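Apart from one protein chain that is not included, each protein chain of the complex appears where it belongs.
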Amino acid sequence: MFGTDTKGNVFFDLFVKSAQNAHQTAKLLADLLDNYDDVANKVRQIKNLEHQGDDYTHRILESLAKTFITPLDREDIQRAASRLDGITDQIDTAANRMMLFKIVKPTEDAKAFAAVLVRATATLIDAFEKLRNLKKSDAVVNCCVEVRTQETEGDRIMQHAMAGLFEGPDLDPVEIIKWKDIYRMLEKAVNRCEDVADVLQTIVVKYA
Amino acid sequence: MFGTDTKGNVFFDLFVKSAQNAHQTAKLLADLLDNYDDVANKVRQIKNLEHQGDDYTHRILESLAKTFITPLDREDIQRAASRLDGITDQIDTAANRMMLFKIVKPTEDAKAFAAVLVRATATLIDAFEKLRNLKKSDAVVNCCVEVRTQETEGDRIMQHAMAGLFEGPDLDPVEIIKWKDIYRMLEKAVNRCEDVADVLQTIVVKYA
Partner (left out) sequence: MFGTDTKGNVFFDLFVKSAQNAHQTAKLLADLLDNYDDVANKVRQIKNLEHQGDDYTHRILESLAKTFITPLDREDIQRAASRLDGITDQIDTAANRMMLFKIVKPTEDAKAFAAVLVRATATLIDAFEKLRNLKKSDAVVNCCVEVRTQETEGDRIMQHAMAGLFEGPDLDPVEIIKWKDIYRMLEKAVNRCEDVADVLQTIVVKYA
């Protein structure tokens, strides 16, 4: 079946699906933070999407093994797949830690991070859709620039969050430890979005 | 000498040796945790193996420089070498931190991590042995799947450990900081095992 897919649509389809899955995960995280109830159940739903993401990655790698001529370099396909998966993984870990740490109330900075992740993953869906047409490389590059802007916004949130953790007269070290960890996971999720943008730009540069 | 080694046995031999070295390091860690005495001496033995691992990596890179036709892609050889080395490095750092932090008594979660590392590195020795015969790529892939299962087990231990750190009425923030750091190193060591499995799968896919 893959042998007849000379345009390599199978890869583009799976990339878009994996990006949509990351986007869906980001939206569930935003919902968890905005409506912080039924936490265990919402965290479980995020975990389910994380498994779904693993499945897409697995299918991409399996298709790669069965396809002789690939539409993009093999290494780029593997890298894009594993980095896309990384976004979902990091969001899952962040949500999971909130539950493990018995966080009572999410912070505004955490909500801001989730909003950036929702936007950045939406941009990545767009980028992978546009990747189908390698002649329109400018459109892909524009998406990459946008993701980088969103990552800069993530940096700004991280700085605000870090400063906030150590402000005030009665610092609770245990709370600081918990939130510092969660913010680090959220920051990493945003960085993974930029990593995906970087591999997309690498791909597009080759075909420019 | 390498010039006459047309089958590239030198690389496969060194990979297996480096994997055996990582496995030996994991076993010393398990012993350190199970019999927590004579700590400085045991940590020094682990450091010696870490240096040994550096030496294997160095010899792999040196052989690469001297070999015109390599049995695997140059980049894959470099990547496999450096990731294998990464396992040993992380175990060494974890053991070293236990000494630096003057840890009095290891936790059950740390012991569980060490057990996973012993198993995952044993699987990697097996995988590199099987890599000699690229026609038996299924056998290598099966090892990779096994390492991934072991990494999932590592995730589970990490979650248990993280939840445990923040439980109880009298939390000691300094103890939490120490153990969170050590668990992160152990988790990274397990992740490095998966990174090696990923590069092995990349190699095998190319020759499938």
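All chains are identified by letter, namely A and B, in their written order; residue positions are counted from 1 within each chain.
Going forward, contacts are C-beta pairs under 8 Å (C-beta built on N, C-alpha and C of every residue); 3 or more make two chains touch, one makes a residue touch a chain.
Predicted model only: the values in this text are computed from it and were never measured.
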Missing-chain contact among B:L64, B:A139 or B:V205 belongs to B:L64
Of B:Q52, B:N96 or B:Q159, the residue that touches the missing chain is B:N96
Touch rule applied to chain B and the missing chain gives residues 61, 64-65, 74-75, 78, 82, 96-97, 100-102, 173-174, 177-178, 181
Chain A residues touching the chain left out here are 159, 162-163, 166, 171, 173, 176-177, 180, 198, 201-202, 205-206, 208
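Criterion: only the chains that are shown with their structure count from here on.
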Dist(centroid_CA(chain A), centroid_CA(chain B)) in Å evaluates to 27
